[in-house]
Structure formats: C-alpha cells, structure tokens
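Taken from a larger complex, these chains appear in their original positions, while the remainder are omitted.
Think of it as A, B, C and D in the order they're written, each chain with its own count starting at 1.
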Amino acid sequence: MADPASFINWGLLALEPPGWGGVLLRGLVNSIEIAIGGYTFGLLLGIGGACGKLYGGPITRDLMECYTTIVRAVPELVLILLLYYAGTDALNYVLALAGIGQVDISGLVAGIFVIGVVQGAYTTEVLRGAIKAVPAGQIEAARAYGMSPFKVMTRVTLPAMLPYAIPGLSNLWLIATKDTALLAVVGFSELTLVTRQAAGATKAYLLFFCAAGMLYLMLTLVSDFFIKIIERRARRGFVEQS
Amino acid sequence: MAITPEDLPTRDSFFKPHRIVLLLILAALVFCIVWFMRWDWLPKYLPRLGYGILITLAMLFSTSILGFLLAVPLGLVQVTGPWPLKTLAKTFCTIVRGTPLLLQLWLLYYGLGSLFPQFPAIRQSFLWPYLRESWPYGVAALTISFAAYEGEVMRGAFAGVPAGELEAARAYGMSRWTVFRRIWLPRAIHRALPTLNGETVLQLKATPLVATITVIDVYSVISKVRQDTYITYEPLLLLALIYMCLTGILVIAFRYLENRIPTRGA
Amino acid sequence: MTKPAQAIAVTNLHKRFGPLEVLKGVSLTANEGDVIAIIGGSGSGKSTFLRCINMLELPTSGSVTIHGETIAMKKDGHGGLMPSDRKQVQRLRTQLGMVFQSFNLWQHMTILQNVTEVPIHVLGKSKDEAIATGEALLRRVGLFEKRDAYPAFLSGGQQQRAAIARALAIQPLVMLFDEPTSALDPQLVGEVLTVIGDLAREKRTMILVTHEMKFARNVANHIVFLAEGVIDEQGSPDEIFGNPRSERLKKFISSIH
Amino acid sequence: EPVKVGFAAEPYPPFTSPDASGNWEGWEVDFQKAICAEAKLDCVITPVAWDGIIPALTSKKIDMIIGSMSITEERLKTIDFSDKYYNTPTGVIGPKSETFEATPEGLKGKTIGVQVSTIHQVYAAKYFGENGATVKEYQTQDEANNDLAAGRLDAVQADSIALGAFLQSDQGKECCDLKGMVKDDPTILGAGVGIGIRKGEDELKGKLNAAIKAIRANGTYDTFSKKYFDFNIYGE
C-alpha cells in the first residue's frame, strides 16, 4: 500500500448518503443495544449458573458443567445457526403438530438470546472464581445470622466478590459488544456488517476498518470510564496493594 | 463446605446414576445424528480435517503460552509499576481490547506485512522467508490479543492477593523478586485460573480468524465443506464436536490445576 | 420461681472431617439465663461444636434443640446429616448471635453497616431504628468514632469489638461467643465482661468458648471441659477449678500460668 | 404470497451492492427485477449474511438465492438450481514486472491465489496445482488481490469480471495486468451461475427457467447487461 493519501477519501465517512458515516453510527447503536440485552441476560444466567455450580446438588452441578462446557466450546456461529434456523424450524413443526399457527421469531430476539446464553456460560465461570475468592468466614457470618441463601447472595457474596469479578466481567462486556457481529448472520445491521458492506461497496477497506476500530475503541474508553467508577466503589474497604 | 482432596471425583464415583442417564441421552442423540443426517462428504475431507486440527492446536498453544508470558508483566505493572509503565500497559490493553481482532490481524498482515517487501534489507535478511509466510502474523496478532485480555485478568488477580500474606513475605526479608515468584504470582494464578480457563477457550474460538490470512485451521476446513456442498448442519455439528473435545481437555486440565490447592469455600 | 425453660439442648453430637473424628458424642443443655463456658486445648473441637449448634458445620449425627424446637435433619447420602427445612434453620439462626474467632466482618461494609445489616435486611427493622440501636451499641463498645471506617482499617481489637456489636444488634436469645476476648487488652476484656454480665442479667443464654480461665470462672455458671472430642468433665466453676477430678483437666488447670 | 429473494449481505460489485441509504443496485439486482416482473412474482429483497444464507433457504426464511452461486454436482445434492443465468470466462492476473502465460507451464513454480470453494479453486488445483504451482486459498477475492499487490502472490485466478474490477482500481492499475484466459474445461467451469432454490420446488423452478428464457429472448437481458458489461456475460 504505497501512498496512503491516495486511498483515503474522507468523503466516504460523511454522515449523509452517499457517505457511510451515518450508517456506521446506526450500526454502532444497534450493536450497543444488542450487547446490553445479551450482556444483561448473560449476567442473570451467570449468577444462576455460578450459584448452581457452587451450591447446587450433584445433578444441578453436572448440568451446569455441561452448559458451560458445551456453550463455551461451540462456536457462536454454530449456536446461532442451530438455534435460529433449526430451532425455529423445529418449534414451528411442533406448533403445527399441536395445531397452533406459525410463530416468527425475530432475528433480533434470537440474537440477544444466543449472545445471552453464550455470555452466561462465561459469566458463570468468572463469578464462580470470584465467589470462591471471598473469604469463607464472610459468608459464614451471614448465614450464622439467619440470612436466607438469597439474602446471603445479594447482601454479602455478590458485593464482596465484585472486586475479584470486575476485570473478568468487563472483558466479557467488551466481548459482547464485538460478538454482535453474529447477528449479521440473521441479517441484522450491526457495526461489523455495515462496515463490511461499506468497505465492500467502496473498496476502501483500510478506511472503514479503521473507522470501525475507532468506534469500538471509543465504546471501550467510555465503558472503561464507567467500569473504573464501579470498581472504585466496589473496592472500598479493601486494602490496596503496594 | 470444605472441599478436601478426598472429595474430588475418582474413577469409581464418576459413574453415578444420574450421570449414566445423561450419558444414555447423549448416546441416543449421537445415534440420531449419525443415522438421520448426511455424512457422505466426510471421508473426502478427513485428511484436511486432521491437518486443520493440528494447525488449530498449534495456534492455540503457541499464542496462549506466549500471550500469558506477556500478560504477567502487563498485569503486574498495572498494579505496582511506576506510572509511565503503568500508563503504557494500560493503554496497550485498552487499545487491543477495544478494537476487533480482525482489524488487528488485518493491519498486521496487509498493513505492516506489505511494508516489509519494500525494504531490500529485510528482503535479504534471514527473517524474510518467515515474514513472507502468513502464520507469523496470525501468531503475533493472537498473542497480542490474548496478552491484553489476560493482562486485565492478571491485574485483578494480583490486586486480589491478601496484603497480609505479601507483608509476611516481605517481613522475612524476601526480595521483591522472590515475593513475586514464590507468593504473589502463584497466589494470583491460582485465583485467576477459572477466568484463565474461560479466556483460553475464547482464544480457541478466536483462532479461525487466521483463515482470512490463508492459515487453514479446522474451522476453515469446515467452512470449505459448507461452501463446496452447501450442507449446513452436519459440518457444523462435527465442528462443534471437535471444539467440544478440545474445550473438554482444556477444562479438565485447568480443573486439575485448580484443585491442586484445596480451598475452603462456604 | 419456676424452673427456667430450656434454651439449647444438644444431644450426642458427632462430627467428622474425612478421617478425623473431631466430636465424638457431645451432649449439653443450657437453660435460659445460663452462661456456659467451654474450655479445652487447641484443636479439641470447641469452635467446631459451636459451629454445629447453628449448623454452619453439619453434624455427622446427633440433634440440636433451640427453645424447645428441634432442628429437623435428614440423611445427606454421604453418611452425614443435613437440615430438612432450610427456612427453619434460618429462623432459628436469628435467635443465635455468633461472634467468630476470626471476626468475619463484612469487608465491603462500614462498621455501622456491618452492625445494621442483619436488623434491617433479616429482621425487617426500619433503617432509622437500626441505625439508632447500632450507634448506641458501637458507643457501648467504644467504636462510635470508627462507625464509618471499613474493617480492613481497624486494629484487631477494634475489629473484635465491632464483631461483638454486630452480634448484639440482632438481640438474640442465645449468644455464641468464640473466644470473644482473644484480641482485647485487659481494659476492654473488662468492658466485654460487663457487657456479657448485663446480657446474663437480661436472661440471655450464652455459650462461650474461651481460653481466659479467670474470665470463665467469673462469668460462667457452668464450665464444660472438652478434650479429644468428648466432654471430659463439667460442673460449676468452683468444682472445675477448685476440685478437678480427671487427670487431663488437672493437667490443663495446673498449666495456667 | 410474496417471494423472498435472498442476497448475500456482503457486497459483491458489480453484481449486488448496497449504497449508504440501503438501496441495493448492480447487475443481479436488475436481473432479479426483470425475472420477477417476467414471472409475475411479488419479490421482496432480503439480505442475509453469506454464512446463514443456505439455512435461511432450507428453513424457508427465504425462497430463492440470487448470489452468483455456481452450479456444481456436489451442491446439487443439497439444493436445487435454476438454469444458468450467467457464466463468465476465467482469467489469470499477475504483477506487471513479470511475464508469463496462463498455462500450466507458465505458472509452474509460482504461487497462485484463488477464492476458496469456487470453481476456480477446483480448476487451479487440477491444472496448476498438479503441475508444480502452489495454490493458496483465500476467504474472499479481495484478500487474494491484496496479497498479489503486496508481493506475496505471483498470480491470481478468478472470473474475468472480478479481475477486471480489480485491475481498474487504483491499487490494481499500479501493480498488475491480465496474463490471459485459461483453457476452458466445461466439466468444471461450464455449468455457470444459477438461482438457488429448495429441492422439490419444481413449480418455482419451472417459472424461473421460463422467465430466464423469456428475458433472454425479448432483449431485456441484453439491455440491462449493457449498463455493466461490454461483452456477453451469458457465455455460451
């Protein structure tokens, strides 16, 4: 790539068509929406999963182990193809047998569902590690005063493990924002897909990939800012290392 | 409840009734898949698949080991380093974690990599045969990305080691290096193992990106099958199975490391 | 005066950790207003016994009755027991105020939050009420100034006093103390002693594990000497310290410096 | 009952390509309009990422695919195709500084790039790979072109339209030129590109085949083709 100047046509990034800037921004907003949905769903699954793994009976534990191993092992693309296409196919087949009409599951819902399921498996492991790092006595004390398992979880275990969990959880959030690329498979216009469309249509690959990179980076910086605030709050009361 | 080494699953205790039921369900599932789906393409692609698995493994191991070696200083410096190093490490992690891996790979291979041929000195050097290949760029990109994510994890793990234990080490005259090597690092790694496990599995699934720079891993072999035949589900199921086996091995290995030191949980 | 009601009854408690049998059949009854001190060598199972009473450690066999209500247990399939009704255990636990040997203060909460946590979130007290009671308790143990500090920044003794205040805040019917004075200076030991004396007058039952024989002698009306997992001897303080019968107890008492 | 037409969401100019306002244009878009008008089908365009396009077809989320899909024996086992609607000659390009022929002898010892799972890959493997050339597989045509420009490849084989577009770009103009067309092998290169449809949909297939014949006969096909190409894209 000899002379970079000759490749850069800034007009391509204009917000109004024929510039692609507006499209990229809309893609970014879509990505963030899906990421928030998927991440939240994953967090709920992860809390349940971690509790199941740590406190559940042998059957729950084995099932959770299967869930985290399988879901983490299988590439997301496979999961979404199976769940969205084969899954809705099967669902409609069953519904037809039962005499109920077709349902049309939107790609968006399926996408959020799949990202949530995937994130949930990773979140389970992050939370499990963090909960194990909480000194046993802290949890014992809570139980000794008659807190229900739910109370122990929400009042003591979760806040006490936050400092250990935040780095892992923030990694997962960043992964969630990029995993939205999966939804391209079901035809949803998130940032990665529109970047590829813009690049493919104009052949200005470097320009659009870098532009998307900058958008992702900005998202990361903003996320990091909030993560820092949360982490500082969570680490109150913990002696800092020197 | 205390988990002592005796509680860990042994070969006898592995087959409990509910596990046998699970295995039976699994067997039935496998039977259905083999019986009702199309597998006639398999023999033709078998040698390629084997080769692809080897490449995937090579990529995974080399990049996660190299990446981890980089991650330790990255995490440590962020917890305790002087501010210029701290800022540097922080910036590195933020930028790498903040941008898609595909973009990094792309910039390395098509950006940086296409600059090299323009310098005769590089063309002449012993490095050129490697720089001309594509896998070094894949290894570099994956290593950098793993190091950045792992650096973040190690930062949390280093910060999480109880201050008192480090103080005890210092109080007995351990040098900073010895404190690090004997107390801080092992405690941090042990604490980070569950997260590390997850990140390694993520790394396994990031390897397919190297296909875009012509390194043929198992994922791209499966993609080729799908493109050649337009069969959707069967190759994907095989891929899922392969990845599941690889992940299973990773999980077992990490669980073993974790359980070497029993922890008292509540 | 009527015979005082039974507060806690432990019957034939066994506890094993893998190959190690720590408790080999311990029975103990405490009536309302009793102050029972458990003494014994390190590793003799004192903490374990206390922890079995509120089911933090699940006994291998035996039963625990609190104010006439026996904790329902069932087999757990590994040769031990587990509670069959979790709700019951939670309810009974709010009547048992435990002070841990290692304090176990919640590190992510300030001292005042530690003290008000259970009143607000388990007992359903109003926030204002809990804070008022909590501050009064902290003043009583001399920690009012530190109420907004986090546990990690307190000295050992300060942490222990905070832990006592936390247990007192739930106004339990039975207090379980695991070495409540181990990190206190004599002045504070005196204060804690006063607090415990007050509690005894309020007819609150207390079981305390302690290494301070003087303290045990002064405050308890019944002493239990635990050795190698069984009650080697028990009786009134005068009997135990004045006229020990078993060899082991004699040796233990004579070693008091 | 509308018929959903699947396009690959990734652009493939000059066949299908969206603009910034989301309108699709290109030769295949015009072709699709002509076919739907001719066959009196109520067509709706549905872009789907390439990875999901076959499952979308088989699970009835779309009804036909117009996406430059070459007809091959293997693929016919899974889905069905209409008759071919275009077929372009295959060429080889290389750096300007070197001269060689697009023949097995000319490419001996050279590294040649092709897009994976295309008829070009099969052809290159058979005619050049077995005669001393190294065949490198790329996920997309653009990646192969990039590597040629960067000096990591000695040649790229692809259909002449894709190559022509590259040679007209700034990057391609500077580095490379056409080395020639490859010798035809109808068993590999001959079947052309068809509309992908589900197996068993013979009624739709019949309509489509009739429509292709009709627009070829009445001149519509040539009219919109002229907008894009100065040669006969249907091939013979």
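In this section, a residue touches a chain if its C-beta (ideal position, glycine included) is under 8 Å from a C-beta of that chain, and two chains touch if they have at least 3 such contacts.
None of the values given here were measured: they were computed from a predicted structure.
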- Task: Give me the full-complex composition, label by label, with copy numbers.
- Result: A x1, B x1, C x2, D x1
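Criterion: only the chains that are shown with their structure count from here on.
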- Task: Going by C-alpha centroids, which chain is farthest from chain D? Tell me that one.
- Result: C
- Note on the structure: Ranking chains by how close their C-alpha centroid sits to the total C-alpha centroid puts first chain A
- Task: For chain C and chain D, let me know how many angstrom lie between their CA-based centres, rounded off.
- Result: 80
- By the touch definition above, chain D meets two or more other chains at residues 55, 58, 146, 149-150
- For chain B, what residues touch not just one other chain but two or more? 110, 114, 232-233
- Message: Considering only the defined contacts, which chain A positions touch chain B in the complex?
- Response: 1, 54, 58-59, 62, 66, 69-70, 72-78, 81-82, 85-86, 122, 125-126, 128-129, 131-134, 136-140, 143, 163-164, 166-168, 170-171, 174-175, 178, 181, 192, 205-206, 209-210, 212-213, 216-217, 219-221, 224, 239-242
- Query: chain D touches which residues of chain A in the complex?
  - Reply: 1-2, 6-7, 17-20, 22-23, 77, 80-81, 84-86, 88-89, 184-187, 193, 196-198, 200-201, 203, 205
- Over in the complex, which chain C residues touch chain A? Could you list them? 51, 54, 56, 86-87, 90-98, 100, 102-110, 117-118, 121-122, 150-153, 167, 170
